[in-house]
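We show some of the complex, not the whole, and keep each chain where it was.
Just so it is clear, A, B and C label the chains in written order, and each chain counts residues from 1 on its own.
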Amino acid sequence: MKARVLVTLKSAVLDPQGKAIEGALRSLGVPGIASVRQGKVFDVELDGTDKDKAEATLKDACEKLLANTVIETYRIEFVG
Amino acid sequence: MKAAVILFPGSNREGDVAHAIRQITGVEPAVVWHADTELPAGTDLVVLPGGFSYGDYLRCGAIAARAAIMDAVRAHAARGGLVLGVCNGFQILCESGLLPGVLVRNARLRFICREALLKVERNDTPFTSRYARGAVVRFPVAHGEGNYAADADTLKRLEGEGRVVFRYVMPDGRRDDTQVLNGAANSIAGIVSEKLNVLGLMPHPENQVDPLLGSTDGRALFESMVDALERV
Amino acid sequence: MISEPKITPELIAEHGLKPDEYERILTLIGREPSFTELGIFSAMWNEHCSYKSSRLHLKGLPTKALWVIQGPGENAGVIDIGDGEAAVFKMESHNHPSYIEPYQGAGTGVGGILRDVFTMGARPIAALNALRFGDPAHPRTRHLVAGVVAGIGGYGNSFGVPTVGGQVGFHTRYDGNCLVNAMAVGLADADKIFYAAATGVGLPVVYLGSKTGRDGIHGATMASAEFGEGAEEKRPTVQVGDPFAEKLLLEACLEIMGAGCVVAIQDMGAAGLTCSAVEMGAKGDLGIELDLDAVPCREEGMSAYEMMLSESQERMLMVIAPGKEEQAEAIFRKWGLDFAIVGHTTDDLRFVVKHKGEVKADLPIKELGDQAPLYDRPWVETPKQQRIDPASLEITGTLPGALERLMGSPNFASKRWIWEQYDHLILNNTVQRPGGDAAVIRVADGPKALALTCDVTPRYCEADPFEGGKQAVAEAWRNITAVGGKPLALTDNLNFGNPEKPEIMGQLVCCLRGIGEAARTLDFPVVSGNVSLYNETHGRGILPTPTIGGVGLLPDVEKMATLAFKANGETILAVGETSGWLGQSAFLAEVFDREDGAPPPVDLELEKRNGDFVRALIEDGLVTAVHDVSDGGLLVAVAEMAMAAGIGATLVSPPAEMSPFAYWFGEDQARYVLTVNGGSKGAVIKRAEAAGIALSKLGTTGGDKIALPGERAIVLEALRERNEAWLPIYMGAGMM
């Protein structure tokens, strides 16, 4: 089974990367971009086909490792 | 030798390379701001120094590679002018298309600062003529993303054309692709452009020009460039 | 507009203010404070900013010498290093944030201390860090080590300062409170130092750097609060660092300072805008009026309270010279940084904060600092422990076995895995890299150089705070001496538990007395420092850990000494008396799991005599290698010298009356190990005799083993592998 985990900075947290990218896009003349925030995506392959179980596993993975809940939030999505 | 060191926001080894150039040539290099569009008239050598241009955000060297001055650097390279990119400079050269491939995170995912042993694969380039072919030299590395990667065709082409100039080797001088400190493909530490006038390398020759700081293995690289320019 | 909360006893308590402290506020301003004012008081009067528990005792420290340009009280200390140049340095803790979010916590700790240094007008030339983690077996330790080290490296490497030294220790007493003490050293022209004190009325107060967000609001309060079960919930108070912005801020600040635009400057650290503005005004005997509408904000709808307490990083406050606003702004814009005039200086000594046309705070500026509570907290002295008589110890095992055990233990294992993640070579001046007694950084093109070190032995401080405090200073002084430096001044970072407990307060008071006495006797004044209290979890404090950061000067870096043996056949000598002091030794702790007995006493006069003797030998080129003797004793010192060189040693028998274990592992102070070649041996012995310095022969260098009489030889390569192996294996990284 395939899943996707998105880990992004909490909205109140400074995102230096996003800020730098915004600036770069502006100076490259890409118009109409109001803001950019950068996060991480994990494409995960899981054993088995039980979606609930997979979700529980991924939640565990996020809490333990993938996300730093001090500053980040995460979202789990199932692809296809 | 008239050298120009390009200063990007976040560059931080520009002083080190300027120091090396001054020590070896006696001439202070010009410092050129990233937002400028022209190199000083008569520039022989352009240096893209080490550092964390734009914080290394997004990808190392990605934002700097698109800076205004880079068109002038490309034109200089196209004219056959010398371009030296060290560490972040190498990353910028790859991102700007002046050299093939890309530098990704070290295989062990950690920043690494230590002395590396390098084999000089050829000494018929403007950067290595003062070294003996096959010599093993010691330059420090200081990077988190020095793991050279390219697709199989590109690697084959680079090897076929003999464009790998510096390669990481073991203390006994042997190459061992499974033990490379940063995981680089084919133990690649530095490559040149087709016309041999653009060199990108991860290790820092500029930090090794002063006996007080360990060794002077880096001097010959700068001296080679001086020779090359005198020959012109 | 959102209405502000009412001032209730609960709200006051949430702000970390005690009822009597609140009474003090009422008396001072003669009315109930507004919400914003309460926030301002809580920031100014917490332990972190006001030093209310320690201030009284810090007064006893010696802070003056001919070469001291600026002692404690500014962003960093400043000393004269000759030729019109000054060294600017300070150490600061970021313990709590690093425990909660190791990468960002440690990184912003480095950012904060770098800012302290360049705020003074100095370009940072080196960084150090002293780290203490819990028991390696504790489930959180590995995660903390990985995050803290990556965070320190991540910030310093990107900023572009070499991280050249430090200290790392493990002990179960740090299980719930790791320590991250970061030190930065900068270089400036002695006559171009910048200070916080504002001068001139009606001058613009300018905000520079990154934008303000809701970062770390109440961060400064958190840094003074004891940890309990709820620690995880305090998480959002951690800030994300942006070393890239800091690098730009450095360049922009130095550029506008050079252009003569700056009257006064203060970085925004703990309690950001509040502390920096109050300090500028109070120190300069001026009032400050801020208009928060002009503050560059990253988030929508920030209140006055939030702006005043935000701890967003990479920001500065300045008073700009008349008519220089435009020039200053152009420089900041060039570096892509925010620049905003957010207020002006006044002559009424009031701190006035306006937002959206309303006065949110109007407070007496000097009293905010001067009238902060000052506590003479009750304290008791730590009971003295008995001296351990080595003869009373039942020691089993062999000397080689004990040495191998020590060298492979967490506290003695090589810290290469850590310092290889720090760029320690950038700036082209690192003459002595991590791994020696002190880092040596060449100043400009030489021949001058600075020697830098961080030291403390918490076990000693716990057993006897006074002797432990002395020892920390003496060891820093000795490490500088061992590379040939003249120790000039120190910075301290006092990490302790809850000062409201008399035993803990006693540790603080007595450590400070010890530090003061040593600093006075060794002519090694304190020019800056930082206090971190309430390092407790579940009511248990950390080991008292007063980290000392020392700075010394080498007039000629070519004469620097290093600890590696240089050649075969040289004579190994010990300077100083060896009595076999095993109380609180690493030998007892690591090999016998015993942490008891009185720690070694520090004879400061002897320390000075022996050190001056060694320094003179180095200066006159009479010695080939030098290493100070600290924890682990003589045998560890010899082993470190041998391993660094790959040259072994044949050692002599200890005096007949002494236990070989006590002789080789005892931790008597004021000692050094050195090597001399045939040409200088006689001269060194003669000098020692003339000066009345104890000098004894330990053995001869050579071979690839350490040979002790009657013991199996210790193969150097195997010992080195053991020493290098522990940390990478522990961190799960294999042997690379």
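By definition in this document, contacts are C-beta pairs under 8 Å (C-beta built on N, C-alpha and C of every residue); 3 or more make two chains touch, one makes a residue touch a chain.
What you see is a predicted model, and the numbers here were worked out from it, not measured in a lab.
Undergrad: Which formula, in the displayed labels, states the number of copies of each chain in the whole complex?
TA: The structure file's complex resolves to the formula A x2, B x1, C x1.
Quick note on the criterion: only the chains that are shown with their structure count from here on.
Undergrad: Rounded to a whole Å, what is the gap between the Cα centroids of chain B and chain C?
TA: It comes to 36 Å between the two C-alpha centres.
Undergrad: Where the CA atoms of chain A average out and where those of chain B average out, how many Å apart are those spots?
TA: Spacing between the chain centres: roughly 34 Å.
Undergrad: Of all residues in chain A, which are in touch with two or more distinct other chains?
TA: Those would be 16, 20.
Undergrad: Which parts of chain C, given as residue numbers and ranges, touch two or more other chains?
TA: Counting only residues that touch two or more other chains, chain C contributes 242, 244-245, 336.
Undergrad: Hey, which residues of chain C end up touching chain B in the complex?
TA: Those residues of chain C that touch chain B are 150, 153-154, 157-160, 242-245, 247-248, 335-336, 419-431, 442, 446, 557-558, 733, 736.
Undergrad: Would you mind writing out the residues of chain A in touch with chain C in their complex?
TA: Contact set of chain A toward chain C: 9-10, 12-16, 19-20, 23, 68-71.
Undergrad: Considering the complex alone, what residue numbers of chain B touch chain C?
TA: Residues of chain B touching chain C: 9-10, 12-13, 15-16, 19-20, 50-52, 54-57, 108, 110-114, 140, 142, 144, 181, 204, 206-207, 210, 212-213.
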